[in-house]
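Every protein chain except one is present and positioned as in the full complex.
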Amino acid sequence: MSDIGSDGVLAGVKELSPIQKLAMHGLVFLIIFGGWEVGARLGYVNELILPAPTSIAYRLYEMFFVTGSIYWHYIITMYEATMGFIIGVSIGMGLAITAAISPVFRRYWAPYAVVFNVTPGIAVTPFIIAWFGFGWSSKIALAALVCFFPPFINTLTGLLHIDKDATELFRSLGSTKKQFFWKCQIPSALPIIIAGLKLAMTGALIGTIVAQFFSASEGVGILMQRFAFRLNMDGSFAALIVMSLMGLSLFTLMEYMDYKVLYWRRHSRMEEVGSKRKRKWFAENGDFSA
Amino acid sequence: MAEELVIQGSALGKQFGENVIAVEDANFTIPRGSFISLVGPSGCGKSTLLRLISGLIEKSGGDLLVRNAEVVGPRSDIGMMFQKAVLLDWRTSIENVLLPDEIRGTIDTDAKKRAWDHLQLVGLKDFEFSFPRQLSGGMQQRVALARLLQTGADIMLLDEPFGALDEFTRERLNDELLRIVEGPDITTIFVTHNIQEAIYLADQVFVMTPRPGRIAAQIEIDLPTPRNIDMTTTPEFNNYVQQVRDVLAGHLDGQPL
Partner (left out) sequence: MSNDQEASVSNIELAADYKGTLGGAVLRHTIIFFVIMFIWEMANRTGFSNPLLLPRPTDIVASIWKIYVTQGNVWYHLWVTFKEAMVGCFIGCVIGIGLAVAAVLSDTFRQFLKPYIIIVEATPRIALGPIFVTWFGFGMSSKVALAALVCFFAPFVNTITGLLGVEEESYELFRSLGATRRQVFWKLMIPTALPTMNAGLKLAVGSAFGGALVAEFISAQAGMGILMARYTMSLNMPSAFAGLLSITLYGFILFRIMEIIDKRVLYWLSDDLMAKKSVKKETKIRGELGL
């Protein structure tokens, strides 16, 4: 995680209070969207190109609460993306673990990994459609294909780049390969694996949507394309916002997983988990200091 | 002569935020040409004091005079050296040494000649065109020292400059540092957490203690100059070590470190 908001580099940064910050963001937001709205209403901005924010908001309201037409598209898209994610991640991590354990496999798989790395996954879209047809299976397949590479390469990197001293420590303790794998390799690799999963999540959503563009009868992607081609721009922007929401919810989910799983990288979480373990320890073994 | 007292601090203080007092009520005078060691545990404010003098950070109270003028910002008669060599990886040794001239726009054949000579002086003959990644840690610090000399500053502030090096390299570099800064012109302030090193190098040791950061004692080191490593086993030397330990122990008892 690069912290975009980290300390000002060239000194003399004024820290704003949270309320000031919120007010500032609110103000900027109002200026941008207010200007846009006024521009659209007065005809300075062509509604066919950039519809007014209120029209978009109204379309969103309609989709969700009046006709309810969005839900089915929403659910089918999320289903396709999630299934693709699960399949892609399983394949990617499976290959990575195999490659990490077996140098022979690593050696012979390497050139093909390079091929996958340099070919944009979405270039395969037409093939996937030809193979899997126009239904949801082609979307799942493309999502899986687009998202499998980051978990593969990140898992492999994480598993292979283990601190040399840690390796020696485990060997000196007489650990088995299996113990080394579960107690050292996997935990040390977890941060980079999770970074790979985050990339995969975005990739799965992209794969699903692109496959829908190519051909589909249901899904937010095809919905948006239909709106755009009929010059119903407020509708297509509403669909775009729905996709943003999908992205944001999946993103938040991944961040939450990061927060839960990688507790040893955050001070507040360390305290929390530490005191939990202390209680558990005392409950199991009794309080030694008492 | 006013020139004799180069640096003067009175009731000098520095506070970060609401309640972190990094330096409190520091009073000291540093004569020209002297070598001062600031010694103390982590968090005692020794680096903060050094940065106050360098003008990198602003004081929150008291007075701080360098050559009878308030410190308002970095100045060209003060040079710094850090625990990391802070070399620019994409420049050769000599180009790193030339950085001060480049920044001041005073780069010419004369400056280049001086940079060359400084590299010879710190013992880097034949490494003038090596890149930092091709040098060992000790050699990198030598380049940093040459760069410090290149600034032409006669007040040198060194923040644990050899702290990351091994014991043998550190001893050698300390001796070379002493050789380079000896004489009446160069005033040196040397931050360290190593008591022996502090005493061995200095004319005067400022012992600092944490929470809040204070100068707890200023001890004159009356050992003959030039110093050599055999002195570190003499009773006088150990006496000084004991003195510093006592000051620190008096403050640190019962505090979690």
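Should a chain be cited, it is by its letter among A and B, assigned in written order, with residues numbered from 1 in that chain.
Criterion: contacts are C-beta pairs under 8 Å (C-beta built on N, C-alpha and C of every residue); 3 or more make two chains touch, one makes a residue touch a chain.
Nothing here was measured: the structure is a model prediction, and the numbers come from that model.
Peer 1: Tell me which of A:43, A:111 or A:286 is the one touching the absent chain.
Peer 2: Candidates A:43, A:111 or A:286; residue touching the omitted chain: A:111.
Peer 1: For the chain that's not shown, point to the residue among B:10, B:76, B:136 or B:242 touching it.
Peer 2: Of these options, the touching residue for the absent chain is B:76.
Peer 1: For the full complex, which residue in A:52, A:70 or A:224 touches the chain that was left out?
Peer 2: Of these options, the touching residue for the absent chain is A:224.
Peer 1: Please output the residues of chain B touching the missing chain, sorted low to high.
Peer 2: 51, 54-56, 74-76, 78-80, 82-84, 86, 88-90, 92, 94-95, 99-100, 102-104, 109, 112-113, 116, 128-134, 151
Peer 1: Touching the absent chain: which residues on chain A qualify?
Peer 2: 1-6, 8-10, 13-14, 16, 21, 24-25, 28, 49, 99, 103, 106-111, 113-115, 117-127, 129-131, 150, 153-154, 156-157, 160, 191-192, 195-196, 198-199, 202, 205-206, 209-210, 213-214, 221, 224-225, 227-229, 231, 233, 236-237, 240, 243-244, 246-248, 250-251
Here is the rule we use: only the chains that are shown with their structure count from here on.
Peer 1: Taking the mean of the C-alpha atoms as each chain's centre, how many Å separate chain A from chain B?
Peer 2: Centres of chain A and chain B (C-alpha means) sit 49 Å apart.
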